[in-house]
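Yeah, one chain of the complex is gone here, protein chain that is, but the others are all in their spots.
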Amino acid sequence: MKKTLTTTALGLLAALGATAAMADIKIGASVSATGPAAFLGDPEAKTLEMLVEETNAAGGINGEKVVLVLYDDGGDPNKARTFATRLVEDDEVVAIVGGTTTGTSMSILSVTEDAEVPFVSLAGAIDIIQPVKPFTFKTPHTDRMACQKIFEDMQKRGFTKVGLISGTDGFGASMQAQCKDVVSDYGIEIVADETYDPKDSDMTAQLTKIRNAEGIQAVLNPGFGQGPSIVTRNYKQLGIELPFYQSHGVASAGFIELAGVEAAEGVRLPGNALLIPELLADGDVQKPIVTAYKAAYEAKTGQPVGTFGGYAHDGWHLVTDAIKRAGSAEPQAIRDALEATSGLAGTTGIYSMSAEDHLGLDLSAFRMLEIRDGKWALVE
Amino acid sequence: MMKISPKTATLLVLTALVAITPFFFPSGYYYRVGALIFVNGLAVTGIVILTGYAGQISLGHAGFAGIGGYACALAPVHWGIHPALAVVLGAAISAGLAYLVGRPILRLKGYYLGVATLGFGILVSMVLNNERDLTRGPDGIEVPELGLRAVLKDWGLNLSNGEFWYYFCGLFLIVGAWIALNLHSSPAGRALRALHGSEVAARTVGIDVPRMKLQAFVISAVYASVSGSLLALQNKFITPDVAGFMHSIEMVTMAVLGGVGSVLGAIFGAGILTLLPQVLTVFAEYEQMVLGLVMVLVMIFLREGLLPSILRRLRGRGE
Partner (left out) sequence: MSELLQFLFSGVTVGAVYALVALGFTIIYNASDVVNFAQGEFVMLGGMITWFAHAAGLPLPLAALSAIVVTAALGVAMNKLMIEPARGAPVVSLIIITIGASIFIQGGTQLIFDKQIHSFPAFSGDAPIRVGGATILPQSLWVIGGALVVFLGLWVFFTRTLLGRAVLATSNNRLAAQLVGINTNFVMTLSFALSAGIGALAGVLATPITLVAYNVGIGFALKGFAGAMLGGMGNPKGALVGGFAIGLIEAMTAGYLSSQYKDAAAFIVILAVLFFLPHGLFGRKSTDRV
C-alpha cells in the first residue's frame, strides 16, 4: 500500500514535470502561504504568481519561457527544507525565491548552499546574509536597519528613554533583540521591555506597565499581523500621549484600517516607496516601479499592497535581471550576476550587491513615515 | 510453510521497505521524504506504547521532541559534547522530566490528562521561544554536523547527505520498532495492555498500575526525544516549532490514523501523513480541507486505523 501510494505520488509528479518543457527556465519558490505567517506569505505567493505571468507575457527572459514552481511550506522550517530539497533535486530549478520567515529561510539556505543554487530570501534577520554565504541573498532590510532608522528619528527628536512592546513571534523577537543591541549607539536607553503573544487580544496590562516606567518618552512596537493593530488601539484606549513607533512589519494600508484612523494618528514607522507612490518626486527611479506593481497587484487581488508582497516582487526581479545579464540560466552564472547587481530599483529600495554585501540596501531605502488623517506622510 | 510470528513479520516488512524502496527513487528528494517518514515513524512508535498499549493520551509529546532536538543544538556548543552523545543526553533529560511530570499527571484521566500534557508541551515550547540567550528564540538555531557520514566515507562507504539520513533514520526506526515489539510480548507489555482494558481489573490482579503507566510515559518520551534529535541533526537547524502543539497533535494523529494498536500501523500512518502534503502540492489550495477530511473519515469509517482495517478486509476476502 505504501508503495502504491509512493508510485501514485511519483506519477503525479511526473505528470507535473512533463508540463514544463525542457528549454524553459525553472524558478522555484517556497513561501508560507498558510500557517501563522500567512499574513506575510500569502501576498508573496500572489505576487510571484502574478509576476511569472507578467514576465512571460513580455516574452520571457532572453526569449525563453519562465516556469514558477511554487510550494507552500506553512511556515514550518522542516517542511521548507523538504520543499527546498524537492526544488533542487527533483524540479531542478535554477534559483529559489522565498523563505517567508527567518526560520524557513535558514532551513532553505542550508540546502541551497550545499547544492550551489542561488537563493533569494524574503525574511528579515541579519543572520541570513551575515556572515556572507556564497549562494544566499535577501531582499528585505534587516530588522537591525529598521531599529537604526527608528532610533535615528528618536535621537533627532531628543528622546533618550524609550519603551519596547514586542510580539513573541520570530519577527517581533528578532527585532526586539536587534533593537536592544544597537540602541546604545544612539544614546537611548530602554526603560521598559514587554512582550505579547501574537494570539493575544488585549495588551493594556503591558502598556500600563510601560506608561508607568520612569521618564519614558516614546514607545516602539516590533511585530506583525494583528498584534500591532491591537496594541495601537489599546494605546489610544489608555490615552497614552507619548510618541508611538511601529515597525516595517505593519507597513500596509491594512494596518491603518485595522487599528482605526483615530488610533493610528501620529504613529511613525520606517516604510518604503511602495506605500507612497504619489508622494515620490517625478524623477525618483522607484516611482514607475512601485506605481506599476501597486496597480497590477491591487487589480489582481483586490487587496492593498504591503511591504511583504513587495519583497517577493524585488526577489523575482533580482533573479530575472541576473539571468538576463548573465545570458545564461546556469545556477553558478546566476549567482555571479546576482552578486554583480548594481542600481536595480525595486519596491523596497535600490539594490547594489557586492561580494561582501548580499542585501545591497542601506538606510536610505527606508523612509520615515507618519500616519496623518489615515494617510501616509513623509517625515523629513 | 514455516509460521512466522507477527513480530518477525513486522520487522521483515520494515527492513524490506527501508532496503528496497530506494531502487525506485527517481531523485535525491525521495531520500529526504523517506527519512522524514522514518523520523516521524519513530516518534509514533512511542505513541503506540503510550496510547496503544497503555491507553493514555498525550497532547504534549512534541515537548520531548523539542528537548531532544535542542539538546543536539546546545550541548555540543555549550559543553563541547559530541552531537551523538547529545542525542543520549537529550533522551536522558526527556526520560527524567517524563518521570517527574508523569507521576502527578498520570493520575488524571481522559481529557484532564489531555489538558495536563498539553500544558506541559506548551511550557516547553514557551521556554524554547523565550529563553533567547540560550536558544536564540523563535527564529531557531543551527545544529552541528553529526560527522558520521565523513567517518563512513573514510571507511569507503560514500553516501550522499540524503542517502545517509535515509538509511540512518531507517536503522533507528527498525531498532525502535524491535524494542517496542519486544515490549509488547514481555510480561510488562501484557500488564500495560491489561490496564488499557480496565485499570480496576488490572489493579485487582496485582498490577502496579501507576508504575506501569509511568514506565510507558517515560519510554514514549525517549522515543519522541530521539526523533527530535534525528530531525535536528538531519536539518542542521531547529526552531521551537518542533515542540509546538501542532506537532504533538500530528504525532497522535499519525499513530491513530494508521492504527495505534500496532507498530506497523502507526508507522504506516506516519508515512501517509508525511506524504500527503507532498502529494497535495498539486492542489495546494485544498490541502487543509483534504487533510481535515482524511482525519475525520478514517476515524469514522476505519476506527482501528487504516492498516488494521485494510488487513482485516484483505484477510476476510482470503478466507
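In this document, chain identifiers A and B correspond to the written order of the chains, with residue numbering beginning at 1 in each.
The criterion applied here is as follows: contacts are C-beta pairs under 8 Å (C-beta built on N, C-alpha and C of every residue); 3 or more make two chains touch, one makes a residue touch a chain.
Note that the structure is predicted; figures quoted are calculated from it, not measured.
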Considering the entire complex, write down the shown chains that touch the omitted one.
A, B
Of the residues listed, A:T168, A:N221, A:S247 or A:N272, which one is in contact with the missing chain?
A:T168
Hidden partner chain, touching residue among A:P36, A:P140 or A:G315
A:P36
Missing-chain contact among B:L108, B:I179 or B:L311 belongs to B:L108
Which residue, A:S30, A:T55, A:T85 or A:T195, contacts the hidden chain when the whole complex is considered?
A:T195
Spell out the interface residues on chain A facing the chain that's missing from view.
33-36, 38-39, 42, 168, 194-197, 199-206, 208-209, 212, 225-226, 229-230, 233, 236-239, 254, 258, 260, 262-263, 303
For chain B, which residues touch the unseen chain?
51, 57, 59, 104-105, 107-112, 114-116, 118-120, 122-123, 126, 130, 198-201, 245, 249, 252-253, 256-257, 260, 285-296, 299-301, 303
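Quick note on the criterion: only the chains that are shown with their structure count from here on.
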Give the list of chain A residues in touch with chain B in this complex.
1-3, 5-10, 12, 16, 33-34, 70-72, 74-79, 81-82, 85-86, 88-90, 101-103, 106-107, 110, 114, 125, 127, 168-170, 173-174, 177
Chain B - residues contacting chain A, complex:
17, 21, 24, 26-30, 32-33, 36, 129-130, 132, 137-140, 142, 161-162, 231, 235-239, 241-242, 268, 271-272, 275, 277-279, 281-282, 284, 287-288, 307, 310
